[in-house]
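Every protein chain of the complex appears in place save one, which is left out.
When the chains are written out, they are named A and B in that same order, and each has its own residue count from 1.
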Amino acid sequence: MLYQLNHLQKTYGNRTVLDIPFLTIGSGKIYALQGPNGAGKSTLLHILAFLQRPSSGAIQYNNRPVPAAEAQLNRLRRQVVLVDQNPIMFSTTVYKNVEFGLKIRAVPRQQRRARIEQALALVGMEQFATASAFKLSGGETQRVALARALVLDPKVLLCDEPTASIDTENQTAVIEILRRINAENNISIVFTTHDRRQTDVLAHQTLSLNQGRLTGNTNENVFLARIETTGETVSRCILADRISLSLPTALIAAQVGSRIQVHLDPCAILIAARTAGFTANNTFDGRITRISAENGRVRLQVAAAVDICVRLSMSEYRRQKLMVGEEVRLHVGEDAVTVV
Amino acid sequence: MRMKCWGKQLLVLCLVGLLASFAQAKEKTIKMSTTTSTQASGLLDVLLPELNKQLGIQVKVIAKGTGAAIRDGMDGNVDVIFVHARAREEQFIANGFGTKRYAVMHNDFVIVGPASDPAGVRQARSLGQALNRIAAGNAGFVSRGDDSGTHIKEQSLWQTAGLKLASRSATVVKKGKKKQVTYQYPAQMGARYLSIGRGMGPALTFADEKQAYTLTDRGTYIKFKLGRKPALALDIMFEGDPALNNPYGVIPINPTKHPHVNHTAAKQFAEWLVSPGTQKLIEDYKLMGKQLFFPDALAQ
Partner (left out) sequence: MEFLIDGIYSAFLLVLALDQELVRVVVVSLKVSASSTVIAGMLGIPFGFWVATAEFHGRRFLITCLNTLMALPTVVIGLLGYALLSRRGLLGAFDLLYSQPAIILGQIILILPLVTSLMIAAISRIDERYRRTALTLGANRRQSALVIFKEARFGILAAIIAAYGRVVSEVGISMMLGGNIRGFTRTMTTAMALEYDKGLFALAMALGLVLVGLSFGMNLLFHFFQGKIGR
């Protein structure tokens, strides 16, 4: 899990800007953070970039709590780069702008040159290397800012409205760059937008934020469970007092009888017509209540003993020919279970 | 990074050089407090180089009003004072601030006024008469009013003139320092008595503009009359009375009171001033071709 946010709140005075009970962000994916102005998108992005601290709640990065000390935060910030909505250029050349992060990391000169040229080529700004960064247009600035971030080989790229201040031609270019770096370099991307179309085109998953709260589907598949038995490798818990679920003991750090929060990854749940054969463990029957297309995939809402959400790729869905109201069988593998 | 180190080194070098420039040979250097009119007379510009040549002593001159100069002596901020305020100098020694008063020279004061001489001062046959005529006449009188030697002399003259005096107090700002000055003036003059709280030069200029009378030292008068274009439009109305003499005394600061003063060099300086050779230099000093100072230590 790249990021995990628990009961995260950000307040300014008595104004609550962010209120997120639970959110996970997986690595290697592109997330769109969508919502109207003032929804708290930028704030959330800044928190993810370790530029701001939450007022309360916990945030984990790479399954470890985010430290408070500045020196350690600095180390984390070297893996996560934020590109502002209107990025500001240092008053020097484009080349030196892109060079900044590399110099900070004491990368030797030869390497710097090669990486900078590569980054500029990636964003299509090679011609501008010696240009004064201040004189660039909106789109050019955005692209140089991207190069400035990408040259550092970050694990995570956070973009605040990456296409907001640029013309359509450049917009397509930027979107294409983002898609490429995610596909080729496996860079996790979270970008904010208030353009719904972008979210469908680019993102694997969309998060909707409104007035600091996540709306829509992000709390899906989170259930309260009570631990029933614990064994050496496998334990059992009762999900929402209805379903019995077995999961690896390694995931639980609690006693029998205590309560934990469990999240089922909708993309990892197997679904098939009722007649298909699944192993008896962690298999539930239900009926499809709703099907919708989202981000190029298909989301199915299944009413089992609890409401479970399953996501399939378009091709898989077409192959199975599933329909609303159909009786189905779900299998939740142990890899689909996470303890919150 | 390299540029920064280089810049820092340069800065340190500059600071060291600066500090070094402040170091001087201390044994042969003394600080002297004197009055602005003494400095303005130009006599020191002749004497001090000669002193340096003969005895190797360097004198740093700090010129202020008489009161401030004496104060600096009392506080031990200088090694020797050279002023012209007899009574105060005696007091200075009596209070133990100075070791001995060496009578060096005197110049004199003159009463100047507009060429038209509306009060008829030129015809006065004595100092008292001249003062009475100014008090009774129609023209104004400009006073320095700044507690300087000239001002004190002027005040003492009014007292001996036998006139009815009134008193007034004013706050004077000179060279940035504020002072409370109480002065007396002939009651019958009223608003014709102008106490301006300024130096001799400004007082003369003021008197020139107002076509009034004033008391001035001969030196400043000569400078303004013969050394400026356009020349001062004031003439000498009365001179010569011994009461108008302005004696100068040099007093080394008492090392008992202020152990840090360079008493040796200060004493050497004072003795040099009253030595025959220097006394002759003082006599020969001419301002615009006119003798300004009269030596007081020549064996008569």
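As a working rule, contacts are C-beta pairs under 8 Å (C-beta built on N, C-alpha and C of every residue); 3 or more make two chains touch, one makes a residue touch a chain.
This is a predicted model, so every value here is computed, not measured.
Colleague: Looking at the whole complex, which of B:43, B:57, B:189 or B:204 touches the chain that is not displayed?
Modeller: In the full complex, the listed residue that touches the missing chain is B:204.
Colleague: Since one chain has been left out of the picture, which residues of chain B touch it in the full complex?
Modeller: Per the touch rule, chain B residues meeting the hidden chain are 11, 14, 18, 21-22, 31, 36, 39-40, 60-63, 75-78, 175-177, 199-202, 204-205, 220, 223-224, 227-230, 258, 260.
Colleague: What residue numbers in chain A mark contact with the hidden partner chain?
Modeller: Contacting residues on chain A, toward the hidden partner: 49, 51, 70-71, 74, 77-78, 80-82, 84, 86-88, 90-91, 100-101, 104-105, 134, 148-149, 152.
The rule is simple: only the chains that are shown with their structure count from here on.
Colleague: Averaging only over C-alpha atoms, locate the centres of chain A and chain B and give their separation in whole Å.
Modeller: That gives a centre separation of 87 Å.
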